[in-house]
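What follows is a short report on a single structure.
One protein chain omitted, others in place.
Going by the order they are written in, the chains are A, B and C; count residues from 1 in each one.
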């Protein structure tokens, strides 16, 4: 059951120009987390910025009862979040949403992350390895410095394939270029992806072409985070008139259930 | 000439439960300051809390080019101010307003401060001593812990007479009780006061009774701080229909020019 | 902070917070605002909906609606814009699939209905009356009247009168028109509602607003315009409730920007009988509980034992 807690920040470190990793202790919350779910974070003063900010679970430490976030400073809220220090408290609500559906048996799994979209895939990768799946992680970023998840993924023991736009590390170019060059679609049983809208659309197209089933973690602006305000609506492929709520029916959706029109 | 500067905070220390002393470096500003003037401080995010906060000059260090403030945490703005740390910058506008008129010759001067209202009187006391005036400072607070200016005043070398409501230091009771008991009105050439409205009204009455001339530093909510918005209006004694602007015509006024009706 | 101080100190027996809103008894004056608390179950993990004085459910129309194209929400300075577009399962879907949970929890439910025509309002009221399980009907008259070429019902006194009268004719339940703040003279609208037999008034709904993305150079909302809610609108809400309470003798469900107990007390002091919380719930899912406790502490700290003692206090000379 999700809860509202004042998490005790134990770490909030800058990993690159605009990427931060924060860990806070919130035992009840940590105990409930599943890969692909998110927490809804309130920063700043009571009235500004007003709304909570949704952030994916980067990982969870059940031993410490802590939740770990990976976030990119893009505006007011994340800027304020980056100013929190160890021993501060952070107002968090969660875990919320429907996470990834994990395979019951040992499978060959491909994870494709773009930018900070790698966050939910790291927690997922760990859970997949615990289920003895073979896990390949493709991570595309602008440049080497943004490949901040490499070490964690190494520890987890996945096959890590980085791609950078500037070629400063791994393959030069888009993750889709890397997929076409370096990954045998035949090997892939399941695919999970999270990243910029256009990247996810391209990866979805790759999966469709190779008839790979999989899931995607989507983003929409959110207010309540629990399905009450109907604000995070997104067009569902199945039925044009119908809008899914990313916070409750998602953020994770089956690739076949997502329409990418919005992103074009 | 007043200026808008990002002052470099060198100190922001808690002196008692809710009193803080902050020093920031702002050479142009420091060079312009006069006792009784104030600075207009912006804290928090761009839009919240929105308005600047007026704070008196507690003292100025011309050698360091720094300005020193003494403030009490009473709400959002002062709470945020208290969170600033050394090396942070603080957005300050000033010095603003009309300060105290100092005597040209050596005089016997009585300063009466209530609570954090002691702030402008400390800077004033130093300037008065430099003009070889004899200075008596009466400071009334709730309790001993709030008598935070004692040390500074000692260094300046004034005759310091504390009063506390709980009797934990100095005379027990109101500053006016102390004045009646401990101060010979005949000795006083000039009186300056700053503190809670009701205390200033009582001190003004004391001065009137003993025909002592003097000045008072008033407080009103402010927006612009420079006389442009006409928001900090206060009824002038002289003429009921006329409203003075505390930020520009004040905050310091001659005792005879102030009406205390508002405060009753 | 004197305010806070007052809210902290806690003495004496807990005061009576129950209120009567136009014939509806509420255990406390805090009501979840329509559209912000879904159908009561969405926040169940954080708060038991029965803890609230009442829950106004999502705006309901005669037929199901898919709502507006996204993006539907956008944060503004101390507020937010929304253009949900009344996405809802329709009156029958609501009564059949969502009301049972609320009833099972013993929640005092306010239906919130929106029609394209006066007939639609009347028809929905009749179905609610026949079905039961609803304590009162909040009339969302901030929506465009298709027959009158989209002019909002809530901005024309005559239409307000007709809608309220038509609904009253179909139900014995308390009827609470929810006034739009996007009008020149709120008192005139309130008077029309009163003349038509309204049992109470709900105010305020959102202020119409918009925002622009300077990079795409397009409106941020798919619907271009949206409703502004949150702390930003509180001063306008307080002013309108003050004006209406001064002139019109009807209980008011007042809200707009409430994010803490002090805000709620301001609304009661300008005359509100009950206080609605909406956007504030998004910020703090426990807001209802916090507001109830805060009001209780304030009354105790001030030696008061019920809300009548402060209601409308700001209007006394």
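The rule is simple: a contact is a pair of C-beta atoms (placed from the backbone, for glycine too) under 8 Å apart; a residue touches a chain by one contact, two chains touch by 3 or more.
Keep in mind that what you see is a predicted model, and the values were worked out from it rather than measured.
Chemist: What are the shown chains that the left-out chain touches?
Modeler: Those shown chains that the absent chain touches are A, B, C.
Chemist: From the list C:19, C:84, C:118 or C:207, pick the residue that touches the absent chain.
Modeler: Residue touching the absent chain, from the options given: C:207.
Chemist: For the chain that's not shown, point to the residue among C:100, C:133, C:197 or C:235 touching it.
Modeler: C:235
Chemist: Of the residues in chain C, which ones touch the absent chain?
Modeler: Listed in rising order, the touching residues are 2-3, 6, 76-79, 81, 155, 182-185, 207-212, 214-215, 217-219, 224-225, 228, 230-236, 238-239, 242, 257, 262, 265-266, 269-270, 298, 310, 313-314.
Chemist: Name every residue on chain A in touch with the hidden partner chain.
Modeler: 47-48, 74-75
Chemist: Where does chain B touch the missing chain, residue by residue?
Modeler: 1-4, 42, 46-52, 93, 220-235, 241-243, 248, 262
In the analysis below, only the chains that are shown with their structure count from here on.
Chemist: Starting from the mean Cα coordinates of chain B and chain C, work out the distance between those two points in Å.
Modeler: 46
Chemist: Report, in whole Å, the distance between the mean C-alpha point of chain A and the mean C-alpha point of chain B.
Modeler: 53
Chemist: Multi-chain contacts in chain A: which residues touch at least two other chains?
Modeler: 47-49
Chemist: Where in chain C do residues touch two or more of the other chains?
Modeler: Within chain C, residues 77-78 contact more than one other chain.
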